[in-house]
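Here the complex is missing one protein chain, while the rest keep their positions.
Moving on to subunit A:
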């Protein structure tokens, strides 16, 4: 580990489609890139015991989470020939239908980005201390568990 403070991956609230669009546009100057791949995690309105999820409220052990995101980023650059990679995760309330996770990888070739994106998303789900509280329409809640 280096002494460098890891980048902050978290954004307050949902990740907007404008933000995602602008992120894509910013890469037009990087002309060695031939392939982008994007994962967008969206909050599902799951029905559990007859109650519908209206939002997820995210909290995190932020320092450890940012350090883990950094480790995942380093490992992905080591494993795959990537030109660049961006990860954003929401904190706070994200309503059903809104985006809570945005992972964006770019490379000169397509095969690399297919593999890299799956690796990064699976690592995020398994390694990063983020906690989702599913809020139901009647204001009761339960803690989400990743499958």
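Here is the rule we go by: contacts are C-beta pairs under 8 Å (C-beta built on N, C-alpha and C of every residue); 3 or more make two chains touch, one makes a residue touch a chain; residues count from 1.
Please note the rule applied: contacts and distances are computed from a predicted model.
Visitor: Just by its UniProt name, which of "Molybdopterin synthase sulfur carrier subunit", "Aliphatic sulfonates import ATP-binding protein SsuB", "Transcriptional regulator, PadR family" or "Anti-sigma-W factor RsiW" is the chain not shown in this complex?
Guide: From the choices "Molybdopterin synthase sulfur carrier subunit", "Aliphatic sulfonates import ATP-binding protein SsuB", "Transcriptional regulator, PadR family" or "Anti-sigma-W factor RsiW", the unshown chain carries the UniProt name "Molybdopterin synthase sulfur carrier subunit".
Visitor: Could you tell which one of A:60, A:76 or A:135 touches the chain left off the display?
Guide: Considering the complete complex, A:60 is the one touching the chain left out.
Visitor: For subunit A, which positions touch the chain that isn't shown here?
Guide: The list for subunit A reads 41, 58-61, 63-65, 67, 89, 100-101, 121, 124-133, 143-146.
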